[in-house]
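With one protein chain removed, the remaining protein chains of the complex are shown where they sit.
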């Protein structure tokens, strides 16, 4: 019998010596160049971290490659960040340039620190998920190829965090990101009645629908359900509980784009991202329309926001009507909320810009 | 047969000559002393308005008294404001002092302009309404006796608008006032089953309840309803549609106090008032506990707010937790919203004061 | 009367004018007023209202304008056993000539308790308390004197507007004329209730909103402008020279559209950033004035808490020109009423219906364009009914 419930390795066993010595005793840090952090301990010791972009979806050989660098320059230690970047940790300043050199040989960018576009939090997409309305890794690659310069520099007014999720389950951080792409279905589920009777629990399926669009099949001989299409907003929750109701559709599937979310409590409280483009069609392999919107918004932001101002903070200051004007993104009825707490978004003042 | 649908008198017939001449052609105004406005027209003509507090609930002789003053000094013209104050209008500067003198002889205060506590918007109360959980005119009188000095001066940081309503129907402006008192029932309706069968339409009654607390009487022989008391929050909507379900109760009835609402679009958008005291018992004739809270909050505001800052603007700047601290009003679980859009009031940040 | 109402007598003391004194004044001549005083004293003692639901009472041809009211102790207080109020539609802006007021007083002394509210919270003249049999003759004399009833029940309620162009330099629209014109146009809607619930219209001349329209009207008209604030820099300097604290004003501009250049003595202003909140104009009326391209913002849905909670009005038309005979606004009102009438449930106000069916649906059905000025911000949820 195998061992169970052993839990993960103890983090203590994974820490470099300099960290063990200075655990909880860091005094301050500096970003000495894009991608390189210097942390100084109370006792004056210095730790250098070289941050490196990763595609996240990697082969074991990739991991071995980076292990090799860590063995050479970091006494066999490395870490990953909460956004998939790799960090090489060393107490030897002279190693920094060497690490950078080796990493660049592997084709990996050094950056992702400070006021940059860091790595994109994303999901499985067509690589692995049955729910996907779009791919994730592909969109990320297309976006980051275009925004590469923003990863390796720190020229933006503040942090810009991008997320991509392949369906509105939003695995990741789409709902609170400065910029986000989310896969959306736009056709109601297609019901395979035979499979429904075989695979699905009817009451659970009916109950799963947030809008009450799912009803029992009118023909009592058919143990299945029907969907009132006018009540369906393609959330896919029925499909999660009942595999016989797929929504994926080559014509209908595509992505929506969101902006203005954040997580940190710095300055303004955390904010939700808000829909700026309700729908763009899937256009693999490079989703040019999507990349275009993301880039355009980023550049308008970079040009107009004040120092230290996150995307959402900037937009809330100038007003969303101004945001749509500056970016040239058309405002449509779909932008107007009609879900549960919609009224909280309706304007209750004569204050607005033209 | 009487004439019908003649509508109100044409306002043009009611306007003083100076207004007819300068209609739509006013250039600016000044408040030359508390209660006295001077409006200057494009052509240089000057109109003086003397604003006078009224108890609103007045006898016809009161109206005749003020008509007399208007006849003497205003060519027989006067108006009322949207907050029940009387305005004597004259183009003769020398009449201003005379009007003030006459008005004061009647025991009426001159004021209600600028950064003051102006007249209290209020309702019927025990004087006329079947819904009342408290009186209105009496509370107003008790409050204004205490805040009189704020009516006849202009020393506050900004406007302070007070409203009183005798039940949560909130006839008036309680829901958007700087300070507001509202009558509340705190016991579920007492059902007179015989009267229900006689007077009430059962389905309408059941449907009237926002929380679904009303059910058909379990005994099919009794054509009436019952109330699930744990679901009732004493809104009285059932009583409005079914007279056999009164909520009024000498022990249960009392008032709640709200603060921080506003209507104008100046600076911050309009805001709702928010509950600061869930319940105080009715204590006629002078409701001392109520008057005390109103006065205390007003004074803390007067002392702490910045110039031009309305009550709600001040509170939102310093934070509600600070408001409760400064005023010493206890915060309770009842302050926490649990109605439809409650979640929008929950704090989604680590930012707060101690 | 002396000593009979010890609790109320307390409220004759103090500096604020006393309603008790007023009731007593009326009670000297009028028995109903005397009973009213006694009922009120009893309520102060019992801590409970002594009024009961009103039945359907009114005047011929009208479905509203009268609030029926009965005392729960008719034996003890026979003079107020019936005690109905009449809601009388006032002139726009609450301007009166004294002769008109005196006529009302005379009529009410004749037929009612002699007690009134000048005014009710909706803006009506409230004639407080009479018997059923007096309603019709009282009404007849009122119309004779040029006054008509206002609204009550599931009808259009008495419309009100701020003092506007009659005495305010900031009126961007003719609030009095619009109030009067709409009132005359919609007499039928006011007098004959036939909707799911009440409907209120209020009109303010500028965003200061001196009739609290945004909070209290299903249909809110607020004057505004589209061009730039007009600045008289000379007059601004004059304010400053006289010791006016201009920094405290500038600091509170919600959009940072204005700034004070102390060195140059110039008030800088970025018109496209200004959201026309009125604040700076309010504080420097001699120096700043609204622009000249004027009209109104139309909002809908303001109301008190019954049943789904209170709502502030929501912008539905950011800008509409307002010229007599106000055809555009009338047409919009009619469309909204039809939509509400068709879709609304009993006792469902417009805001609640819009919340239930969605603002998107409302705009579509009414035929209004979706523009970003309608919302503070776009949706955060992904739940878009793309095809509905």
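Letters A, B and C mark the chains in the order given here, with residues in each chain numbered from 1 onward.
Please note the rule applied: a residue touches a chain if its C-beta (ideal position, glycine included) is under 8 Å from a C-beta of that chain, and two chains touch if they have at least 3 such contacts.
Only a predicted model underlies this, so the values are computations on that prediction, with no experimental measurement involved.
Chemist: What shown chains come into contact with the chain that's not displayed?
Modeler: The chain that is not shown is in contact with A, B, C.
Chemist: Which residue among B:51, B:130 or B:175 touches the omitted chain?
Modeler: Once the missing chain is taken into account, the touching residue is B:175.
Chemist: Of the residues listed, A:130, A:215 or A:228, which one is in contact with the missing chain?
Modeler: Of the candidates A:130, A:215 or A:228, A:130 is in touch with the missing chain.
Chemist: Out of B:36, B:89, B:162 or B:235, which is the one that touches the chain we can't see?
Modeler: The one listed residue touching the chain not shown is B:235.
Chemist: Write down which of A:33, A:141 or A:322 is the residue touching the left-out chain.
Modeler: A:141
Chemist: What does the interface between subunit A and the hidden chain look like in terms of residue numbers?
Modeler: Residues of subunit A in touch with the missing chain: 1-11, 13-15, 19, 23-24, 26-30, 39, 47, 49, 53-64, 67-68, 70-71, 76-82, 84, 86, 89, 107-109, 121-123, 125-132, 135, 137-138, 140-142, 144-145, 148, 151, 168-176, 204, 207-208, 210, 235, 237, 240-241, 243, 248-250, 253, 261, 263-268, 270, 272, 282, 284-286, 306-309, 339-341.
Chemist: Over the whole complex, note the residues of subunit B touching the chain we left out.
Modeler: Residues of subunit B in contact with the hidden chain: 168, 170, 175, 182, 184, 186, 210-211, 229-235, 256, 258, 260-261, 272-276, 278-279, 316, 318-321, 324, 331-339, 342-343, 345-354.
Chemist: Tell me where the left-out chain touches subunit C, residue by residue.
Modeler: 305, 309-310, 380-383
The working rule: only the chains that are shown with their structure count from here on.
Chemist: Quick check: more C-beta contact pairs in A-C or B-C?
Modeler: B-C
Chemist: Would you give the residues of subunit B that are in contact with at least 2 other chains, written as numbers and ranges?
Modeler: Each of 265, 270, 341 in subunit B touches at least two other chains.
Chemist: At least two partner chains per residue is the criterion; list those residues in subunit C.
Modeler: Those would be 207, 214, 222, 254, 277, 312.
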